[in-house]
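What follows is a single structure, and I will ask about it in a moment.
All protein chains but one are shown in place.
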Amino acid sequence: MLTYIVRRLLRLIPTLIVISIMTFIIIQLPPGDFFDSLQAQLAESESRADQQAFDALRKQYHLDKPLWKQYLFWIGGCVQGDFGYSFEWRRPVADLIGERLGLTFVMSLGSLVFMWVVAIPIGIYSARNRLSWSDYSLTFVAFIGLCIPNFVIALIAMYASVFWFGGSAGGLFSQEYKYAAWSLAKVWDLLGHLWVPVVVIGAAGTATMMRLMRTSMLDVLDRAYITTARAKGLAERWVIYKYAVRVAINPMISIMGMQIPQLVSGSIIVAIVLGLPTTGPLFYRALETQDMYLAGTFLMLLAVLLLLGNLLADILLALVDPRIRLE
Amino acid sequence: MSNRLTCITAVVLGLVMVPVMVPALEYQQAPMLAAAVERGELPPLEQRLPPLPMIVEPVHEIGRYGGTWHRMMKGSSDFHAYSRLVYEQMVRWQVSETGGLEVGPGLVREWEFTDSDRTLRLHLRRGLRWSDGAPFSADDVLFWWHHIANDANLSGSLPAYWKPDDTPMEVVKADSFTVDLRFSKPYPLAVMYLAFKGNQWPLVFERSGFFAPRHFLEPYLPQAGAADVATYATFEQAANDFNPERPVMSAWRVKEWEPGNHLLAERNPYYWKVDPEGNQLPYLDQIRMEIFLNTEMINFRAVTGMLQMQQRHFTRENLPLLRSFTEKRDYSILTYEAAGIRAIMPNLQYPGDPALEKLLMTREFRIALSLAIDRDLINRLCYDGTGRITAMKLHPSAPDYVELTHAPNYAVYDPERARALLDSIGLDQRDADGYRLGLDGKTVSLIMELATVVGPDMDAVEIVRSQWEAVGIKTALKPEERTLYFQRVAQNGEHMIGVQGAEATFPLLSSARWFSTSLWCEWGHHWARWHLSGGERGIEPPPEVKRLQQLQAILSVTVDADERKRLWQEVMRNHAENLWVIPLVSQATSIGVVSNDFGNVSERGVASWVAMTPGYLNPETFYSKSARALTTMDGR
Amino acid sequence: MSEINDTLSTAGQWQLAWIKFRQNRVALVSGVILALMYLMTVFSGFLAPYGPDHRFARRPYVPPQGLHLFASDGLHLPFAYGLKEHVDHTGRTLFTHDPEVRYTLQLFATGDSHSFLGFETDLHLFGIDSAAEDGLFLFGTDRQGRDLLSRILYGARISLTIGLIGVTISVILGAVLGVTSGYFGGWVDELTQRTIEMLRAFPQIPLWMALSAAIPPDVDQITSYFMITLILSLLGWTSLARIVRGKVLSLRSEEFVMAAQLMGASHKRVIFRHLIPGVLGEIIVVATIAVPTMILAESALSFLNLGIRAPMTSWGVLLQEGRNLTTLYFHQWLLLPALFIVITVLSFNFLGDAFRDAADPYTD
Partner (left out) sequence: MLQIPTQIEEPMTATPSDTVLEIEDLQVEFGTLEGDVQVLRGVDLIVRRGEAVGLVGESGSGKSVTAMSVLRLLREPPARLSGSIKFYGTAGGAPVDLAQVDPGSEQMQHIRGNDIAMIFQEPMSSLSPVFTVGHQVAEVIWLHQDKSRKQAHAEAEDMLQRVGIPEPARAAKQYPHNLSGGQLQRVMIAMALACEPTLVIADEPTTALDVTIQAQIMDLLQELRETMNLAVLLITHDLAVVAGFCERVNVMYMGRVVEEASVLDIFQRPSHPYTQGLLHSIPRPGQQHKERFPAIRGTVPDPRQVPQGCAFGPRCDQFEANLCDRAGPVEAVQLGEGHHARCYRTDMANHGG
């Protein structure tokens, strides 16, 4: 197992190199650079700075160098944990992303928990009562959840919070805790706000998982070993939870590794609409302003997360399903 | 008025230069500072204030200490959201008796022109201290001049406004509190530039300024001639406006800066202004800037009543929404005058098509286009009737404001006359779709380019398009990404018609669209190029434009006020008669919200970049009516 | 001989699939809805009462108008009231019915000219003969006084086709690469698999955002439309290629393919006569499920102003206005395009589900 993981990790290296090059190309694609976009932006808001002043800044940030050199600067730094510098925020990218990454993960984990807690029981219920009215209506609700664009759900949530609940949402903290140091009260406040984005982000995923769990359960419930378990004299409850769910949940567990990176990228739009202090809006902003190391690092980070998620998925599946051996 | 008087009093008292003044006022300080003094963390107030603090008259009443100013800031390129609150220039814009803007004292308590108006002598206020307690002196100005403005690695080249006639000014220290600026010719604009660009360097991305804390920055100074960019980056880090370590001269100093998240500024214990009762300003303990990335969040915060005072980033179309919640959330709508002139600016040297260039250059054609626009309709539909219909004229808030009389007005709606005019210049033939044919037999097809995609300004242009089509001129709209727009206009001058705003309060400081002397001028890019290159490149302008270009040069050396007004009348008449640009409807107001709990916020004002609104309205006198003052320096 | 048998059983399977599909009433309804939707894109010019950019300058933010049959003086043909405007205390222009002005609904009315199947015509399915400043706004109007119904109908052209074209590209890429990769194996397979692995390491939504942000702002509308489509299908083909490859690998070892190969059939023949039909079922299922993903993606990107940009019209572009708190508070009808997205995506999902069930006719 350990050698397998090490081997897989080693195999990631060439993949990562190619991905980093592709990322760099992608973030370099838009014409111009950060200072061009800044200049236009400043001109729009009627302030202006001299071309020469910008050229001086370009030089400071190595933007006057050829592309391949810029790439080597960046990737060389990445290896040492320095992901470059954000032009707009004048901070190392690592600091910026780091600050928001925590909340991003908390939110994604929250959505993950939400998805599991809601989807799995409903999936099981739906499968056990297949083709009943409750199954039909749950399926229908799940489909609706899948079909509403999550930014629309986010808009509705925003509307509700401003006009019905007096505007406590929009962000993850109340005014009095927004800038306060971490404390139990602040965590509590966070939890009070977190559920809105968690539900909005988790909606589509919950629907998908519910469908998956239902299918998986249906498949497993028809297996002979379920009958065997019943024939043993096991109570129905145990037949379902110990035998059916234990196997039916394997595919869910194996996708769990992928769910976190998927949730992180899926939350971008929702976070933009709801104005959440997570990494997504920062990435969007970086794309707008061509703050390329910030955008590139975020893209790379998610790619790495996805690759690790893949690995994690394989490992998890091997852990829960004795039939699978990692070699 | 009384405000001005107190200033003058201060100046006069300063001139007497009594070494130890018995303070006419008993000075008071904020509780949090008093507590710090008590704990021995700060010297007593008398040692922190200059001998003669600047007295600022609040617009309404004496305020009280305490409170946090909650505001929002969009990204760090929106640094104006903060820097306008800590507006502390060498000299400052202040409200004149006529309600316009004029230059008044700031860090410089007095100034005078000598040497046939070629030398500007600045008298710095004495005994001022940086927020870390170090004294402020002429050396801080000279530090900026020698080590920042003249270091190409930091500043590129010297800003054009400090080298009139392409000759850099000389900055000479007469004594610790007197600085001479020497120019090669009379340069009255220097005072305006001191009010506009006389801030602490670098103002984030604007990278302009006039002084910097020598004692703090000297250790970071790159070795002379060092090419290592890393040392410059370190220097920039230290000098950066958001660096909490960096001392400032403003009412608040940055305490926490979390990029992408928030900014916290706290009162400067060494701030050198007091109210008429001797209370050290500012009243407000701190400023909290929430950094947001989604523009909609600002409306969100406003209608939930979480902003104390903010007029950035609100758009007119949200006014009904903002108004709907004023009572429920206890705030008021703030309407400040916006002094821009929005106009359609045809490229009069359009390089794409000679026939079209000739047509655009035809005055009657432009007049016809102007007459075809129903500006009242646009005003009603796009700006709720609050827009301003004006030709290229100075706004009443302009320091040089003068009325223009007996000039033709083409900003009226007269489609019949427009049609007749078009027929009369030979555009009487129509194509199969009913569009007018040009003199070359091809359909006249106009393209308006603009750097906005949504919002009332876009809607207005859309209406213009339909109205031009109604008189038979085929017109298309081309909304462009702003980078592209400025590239097309300012770099290449290849656009056909641009739609933009022109400055109407300080046209000389933002002159691009007035005089055709800058490449940013939509209607005269190639003429400006000719002018700037001394006739080597670009296109030679017609005499009327040459006169405009000349007028700018004359205005920039004329100190006499009456003469300036006369010159301005000529500029405006030139525009009115030639109609270089076709005036549209300008947003006359900039809206904002102010909490009903917030005091001393002037109901009237001009929203202007140059005046750093609300900076010139003395934000240090704003106060919260309900807030309790913080008693520790570490208030959260 | 085995080949003949298999053809028969394949036909049988398709038949079974059809029987099974027919039993699924929800899927049938979905199919009909989608057929109508796509028909709508062809006839949008005719169905829409106005052109997508027809601005009723004096009718901004008119709420959806109803058609009426009864007036104070009894029963009439369907008609709409004219509008009266007044300004409320917030400065907002509001519209109310003007009982004095009634416009009778006309079928096959004339109006804005539009191109219909290549012909220029000004015929519309319905309309009213009103004063120029009034119109019939069944779904209300936007800030610029444009009829939302018309804009939704025109927006459907982009929103619905972008998914279809994107999926077509994905399917062609995925099927071709999947089949060749599975069929030839060796380095072809290795290369394809590595490429897929790389591409799949990219997070979908951020990659879409980054690539869309890179579309030069000065390209013309058609180009930017196709660029968005390409971007959306860039990752889509990979999953399809994987499925197809797996299926081909298993088919390749089956008798009839081997027989065909032994009989000297060319690669092309084997691929197109034997392998593609064999994986067609899977392709249809995956494609049907991929379309809604793309429709949602387009709307999300356009919503963020990264995809289709005004003046082009898509449902996502229309929803952009919904980002505005003012819209949410005063003009909720501007969110109607979302309903169309939901219906379309829902139908595609039901259809895809039914296809999946039908493709596997032996399960219940």
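Going in written order, the chains are labelled A, B and C, and every chain counts its residues from 1.
Note that in this section a residue touches a chain if its C-beta (ideal position, glycine included) is under 8 Å from a C-beta of that chain, and two chains touch if they have at least 3 such contacts.
Here the structure is a predicted model, which means the values were calculated and not measured.
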Problem set entry | Chain not shown, its touching partners among those shown | A
Exercise. Which residue from A:Tyr159, A:Tyr177 or A:Tyr243 sits in contact with the chain not drawn here?
Worked result: A:Tyr243
Exercise. Residues of subunit A in contact with the chain that isn't shown?
Worked result: 223-225, 227-236, 243, 246-247, 250, 320-323
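By our rule, only the chains that are shown with their structure count from here on.
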Exercise. Centre to centre, by mean C-alpha position, how many angstrom separate subunit B and subunit C?
Worked result: 47
For this session: Could you check subunit B for residues that touch two or more other chains and list them?
Result: 296, 300, 303, 483
Problem set entry | Of all residues in subunit A, the ones touching two or more other chains | 31, 158, 162, 272-273, 284
Problem set entry | subunit B to subunit A touching residues, read off their complex | 70, 75-78, 80, 152-157, 159-160, 205-208, 229, 232-233, 236-237, 240, 242, 256, 258-262, 264, 288, 290, 292-294, 296-297, 300-301, 303-304, 306, 451, 482-483, 485-486, 503, 510, 520, 609, 636
Problem set entry | Touching residues on subunit B, where the partner in the complex is subunit C | 296, 299-300, 303, 317-321, 323-324, 377, 381, 384, 453-454, 459, 462-463, 466, 477, 479-481, 483-484
Exercise. Touching subunit A in the complex: which residues of subunit C?
Worked result: 197-198, 200-207, 209-211, 213-214, 216, 292, 296, 299-300, 303-304, 306, 319, 322-323, 325, 328-329, 335, 338, 341-342, 345-346, 349-350
